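With one protein chain removed, the remaining protein chains of the complex are shown where they sit.
In order of appearance the chains are A and B, and numbering begins at 1 in each one.
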Amino acid sequence: MKFFRYSLKKLGGSLVTLILAASLAFFISHLAGDPTVQMLGMSATPEQIAELKAELGFDRPLVVQYGSFMNELAHGDLGRSLYAGESNFALIQSRIWASIQLTMVAMVLGVVLGIPLGVYAAAREGRLADRVISSLAILGQSIPVFWLGLMLVLLFSITLNWLPAGLSGDWKNLVLPAVTLATIPLARVSRLTRAAMSNTLEDQFITAARARGLGNRRVLFIHALKNASLPVVTLIGMQMGILLSGAITVETVFAWPGLGSLATQAVRNQDLTLVQALVVYGAFLFVIINLFVELLYGILDPRIRDARQQ
Amino acid sequence: MGNSLSRVLDVESLCVTHFVRRTSARRVPLHAVAGVDMHIQSGEIVGLVGESGSGKSSLSLAVAALGKVTSGKIQVSGHDLTRMSGKSLRRARADVQMVFQDPHASLDPRQTIGSGLNEIRKLHTDRVSKLTNEELLLRVGLSPGILDRVPSQISGGQAQRVSITRAMMLQPALLIADEPTSGLDASVQAQIIDLFRSLRVDNGLSILFVSHNLAVVRQLCDRAYVMKEGVVVESGDTKIIFESPKHSYTKLLIDAVPGKNLKLAESGL
Partner (left out) sequence: MKNYLLALRKTSLWNRILLFSGFGLISMAVFAPVLPLADPNGQDLESSLYPPAFLAGGSIKHVLGTDLLGRDVFSRLIFGTRLTVVIAVSAVVLGAFFGSILGVIAGFKGGKIDALISRITEAQLALPFILLAISFIVARGQSLGTLIFVLALVGWAQYVRIIRAETLAIREKGFVLGLRVSGCSDFRIIFQHIVPNIFGTILSLATLEVGTMILAESALSFLGIGVPPPGVSWGSDLASGKDFITMAWWLVTFPGISIVLTVLFVNTAGDSLRSHFDSRKRIF
């Protein structure tokens, strides 16, 4: 019962966050005035500007625009692309799968590699392996993702000719972009796992288990991992936002037909409504994922879980 | 009892209610102070005794206009601070000053003692004592050398005296001391108690002394109030309360004090 109430509370919170985020997205893009002047260029006459304004609804008072924006949003309508005239939602939907594919693979790679690396580094704390892994993780967070992608392309596609440099096709095309993007969660997850493991290893609980005579390795993995899993789960949720941002640049490097290239197109075409729709959609994804993570947390967190069993 | 004109503090039917989160869903009202009457005459030292959770802290904070007041009347030297705000409130604060339990937590760790005193001067130019910082410190038994130090560089006893200085330089009518000796060594405690006594004598100061240490209260205070769960269960002359307590709770508190301590208290620490 406690879990149910917890979930309800989290759901309500997510909804509020979503509404606030969408509103923020609206106000930020409209804060800067309307884009009609931008769209028509320097040589536009006042009449042309006024006409375009009216056509696109930018001449209405801001509050009214906000109202219709939220209204449309509630109906799942993300507006129409200023450039192509198509429904923004449809445009996004056509590209979303490619991005999800890329992001998911990158996240999985990052976590699957990051956790063992973090554990290993914690086990060899202070020694060479730990310092190498930690330094690499720090380095990983100082490198622009898209540049890493370019370097990988240089090395593996051009020089060695092992892997294709993007576009989509079979799994081979996914390798480079996914690996590139995976460095973001990899660096974070390995650092966090290492820190979390390092903390719990010092726990008296572990000392007690050791005293009971369990083998060294078993102690490490079973007990410490369980305790360390909680913060990692939370991190995964938070990482999604950063990963989405990273994905945009990575997709540009590899000409991956996902949301990233859609965003770049929107930028080039000054397609304000599409950009706004992307922001809202991105927020929506982020909130959903976070909600999922929080619910997962509720299941894993012993305090809430035990109350459930009563 | 004295007429209300010479009353430094007059509290009538004071209620302080906090809202606490017992569960993640509901907020439950907690009646920290549930209808308390209290008064202090000019020049009196009055004790406020009770265990943690009795409401004595909420009461003292309310009187000092630092804490929430849900209903009731509080008058200090004829002013009701709870009805004031803004600049007039800040000015009127000089009437009732407070010294807190943790001497180091009451001082800005980044500010030297001297600049702290100067800041108070700036805030109350009309009312503040004409003595210099050095003289103020000497009065409480501190060396003026500490004026250039920061709180981390002085001891707990010194920090408490600094807090008392900061309070006294505004020449208040009422000084509230909330467990002022709990964080200090026994010997230092005695010095602080003596300081309070001399302040009363030299300045005609009234003191509300909040403590759970019955021995000290008995030694220092003329009258005392005993609080339990938000209400006053007994009040009166300290001597009478200690020798023939009427309420069962008071008896309980007194019995809990080891006899040795009482004897020491009587002999005057």
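A few remarks follow.
Going forward, a contact is a pair of C-beta atoms (placed from the backbone, for glycine too) under 8 Å apart; a residue touches a chain by one contact, two chains touch by 3 or more.
Treat the numbers as computed from the prediction; the structure is a model and nothing was measured.
Annotation: of A:62, A:104 or A:143, A:143 touches the absent chain (contact as defined above). Among A:91, A:235, A:279 or A:293, the one in contact with the hidden chain is A:279.
Check A:73, A:105, A:123 or A:266 against the missing chain and you find that the one touching it is A:266.
Only one of B:39, B:56, B:139 or B:166 touches the chain withheld from this view, namely B:166. Interface residues of chain A facing the missing partner chain: 16-18, 20-21, 23-25, 28-35, 38, 138-139, 142-147, 150-151, 153-154, 158, 241-242, 244-245, 248-249, 252-253, 263-264, 266-268, 270-272, 275-276, 278-279, 282-283, 286-287, 290.
Looking at chain B, the residues touching the absent chain are 61, 64, 66, 90-91, 93-94, 97-98, 100, 102, 105-111, 119-120, 123-124, 152, 163, 166-167, 170.
Definition applied: only the chains that are shown with their structure count from here on.
Taking each chain's centre as the average of its CA atoms, chain A and chain B sit 55 Å apart.
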